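In what follows, a single structure is set out as structure tokens and then discussed.
Left out: one protein chain. Kept in place: all the others.
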Amino acid sequence: MSFRKTLLITAFVVLGGITLLHGALNLGWFAPRATTASGAARDKFRVGFLPVTCHLTCPVTDFINKQTTGGSNFDPVRFHGWPELKEAYLSGYTPVTFILAPMAIALREQGVPIKIVYLGHREGGDVMVHKDSGIYRTEDLRGKTVAVPGRYANHRLIFYRELKKAGMKLSDVNLVEMPPPDMPAALYSRSVDAITSGEPFPGQTEMDGYGRALYRVKEVWPGFISCVLAVHEDVIKNRRAEVQALVDGIAKSGKWLDANMTNRVDAAQFVSKFYYNQHPRLLEFVLSKPPDRVIYSNLKPLRANFEEIEQLAKEAGILQGTAHFDDYVDTSFAPEDDAVQPHPYATAQR
Amino acid sequence: MMEPGNVQRSTPNVQRSNAEGASSLDVGRWTLDVERSSERAAIFIRDVSLTFPGKRLGDEIAVLDHVSARVAKGEFVCLVGPSGCGKSTLLNIVGGFLTASSGEVLVEGQPVHGPDPRRIFVFQENGVFPWLNVRDNVGFGLRGKSKEEREKTIAHYIAMVGLTGFEDAYPRELSGGMRQRVEIARALAANPDIIYMDEPFGALDFITRLKMRADLVRIWQAEKKTILFVTHDIEEAVQLADRVLIMSKRPATIQQVVEIDLARPRDLDSPRYLEKRDEIFRIMGMSLRVGETLSV
Partner (left out) sequence: MPRPALRTAHATTLLSFALPVGVGVMFLLGWHAAVRISGSDLFPTPVEVGRGLLELARQGLLLKYVVASLFRVSWGFALAVAVGVPAGLLLGWYSRGFQAFNPMIQIFRPISPIAWIPVAILWFGVTDAAPIFLIFLASVFPITVSSIAAVQNMQPVYLRAAQNFGLSRGELFRQVILRASLPQIITGIRIALGVAWLVVVAAEMIAVNSGLGYLIIDARNAGKRYDLVVAGMVMIGVIGLVLDLLVRQLEKFDEVRWGYARR
């Protein structure tokens, strides 16, 4: 066979074959499609999230929706890092997203049409040090290397606040930015002295026995907020009812998670398995030990909380202070906390 | 005929004559034989000069200095000269790959404007396409022909150069001599009027070279093409040519023309052969004894 012929046939077979295989295995081209899904699927908005406990209500709501009504009113899209999640929002691919509160405010300052409509969680996250280290107080961190998730992470802010309380400056420690999934290994190998981020990564070091909490965020900042649910202004304008349904679902999921420990253990199972692809033991650990490590109630955005964040972030030099509560928050969707009822749902395997 | 020995450098102010190369031409002090020039010359080189720009601005290197020559139809002419004298350059001008600074070249009575499939070049560095097998190389110049005609022509010329049985071989599988045969077959298959050969056997070993020369003469006698053949090998020129044009050192001109009126096949031991060879050696200012140099 000639060179040309071989090349053309090979290219054709490879491209065609791999496309069909990819379609069959990963895109579900040949799977029998549910009739309801096909028409409505295009119209549902995508919601961006990361596999962290701060965003837990996203998969929980999706799962409970699917279990109770056979379908969900949104498509959760999992990302691996903050930059990709933010860029997908900016491109319009995910018009609704779970996002760090200071990052949302910063985007607003830069003119992005984004509104915070609800909180993702309260509390959760720790500053972890190696159990064999001699670090017992914030002051012991002087000159040490501390991993933070990124510029706009609230865990960086709270760390800043603690330094301030101890009479220290950010320059007294050596801050490095690191994706949270890489933090446990970094602490294990002691290439950093302390890590701080949202769960489950600090919890993981504790579960595996080499991490010790210097403090938990809830101890130093009760009601601490890190991640919020943010929506594009066009979606708020044009699709109010759907946004309302989403917020209501998430609020109910939060209540459901906080209703009892059984629900939390169940959530750890199905979220690990179907959404986060983590070991269920890990999520179960951070959701139950202690049971209030992360809480999902009382998630209406409050002015006082955000003004404190704004103030701290401005001091820490990550926000300009040009956007304020009314610019970046839309409270009209958030139900009052006592009005929220948990999903009337219990998993089948009980 | 021309008298060897009394040809001198042509003067620059040559009179232009008409492009058809009519009955009588004055080329410097040459007076060409009326009978020969009345039939249209295959190649007519008139007063061709070539200069290259030098390394510094304004510098000019003269390569060819008012060269004039003439090749008759069906004639086998060799162009010899010291290495680097510009004989390949002259051939490239005649072939249309280079343009002269001044003067003109008429081929079949027409000025040369570029390469032309009616005149095929056989290259010193072997221009056989390594990505085609012998059959497709030989058939390269036959693109417009019907399939049967193509196949017939290809088979004919492959047989003529003695490569039958190697039709499907690729050039990398052939010896240097065989590759050169493929190139000659490719040139012949295109049925050109003229074949230009630029030291085609230069890279071959001595025995192969002798055999290739014999084959080339045999083919030329069968095909009756006009051949202009550049070589630095005086023996080769005397073995092959009807006439030998001897070029001088740079800036080159035609120093002398030697008629080789020996019957073919030529006997390389005959006194007439040796006489012709020695004459050319003498003209080129070389001694036949190793270790001695004649003054020119």
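Annotations
To keep things simple, chains are lettered A and B as they appear, and every chain counts its residues starting from 1.
The rule is short, and it goes like this: a contact is a pair of C-beta atoms (placed from the backbone, for glycine too) under 8 Å apart; a residue touches a chain by one contact, two chains touch by 3 or more.
Predicted, not measured: the structure shown is a model, and the values here were computed from it.
Checked against the full complex, the one of B:Gly86, B:Gly103 or B:Gly141 touching the unshown chain is B:Gly141.
When the missing chain is restored to the complex, the residue among A:Ser2, A:Thr69 or A:Ser171 that touches it is A:Ser2.
Only one of B:Gly74, B:Pro115, B:Gly202 or B:Pro251 touches the absent chain when the whole complex is considered: B:Pro115. Set against the missing chain, the residues A:Ala185, A:Val265 or A:Ala346 yield one that touches it, A:Ala185. Interface note: of A:Phe74, A:Phe224, A:Tyr276 or A:Tyr328, the residue touching the hidden chain in the full complex is A:Tyr276. Where subunit B meets the omitted chain, the residues involved are 95, 97, 114-117, 119-121, 123, 125-127, 129-133, 140-141, 143, 170-173, 190.
Touching residues on subunit A toward the chain that is not drawn are 2-4, 6-7, 11, 14-15, 18-19, 21-22, 25-26, 48, 51, 77-81, 83-85, 87-88, 90-94, 179, 181-182, 184-185, 188-189, 200, 204, 208, 276-279, 282.
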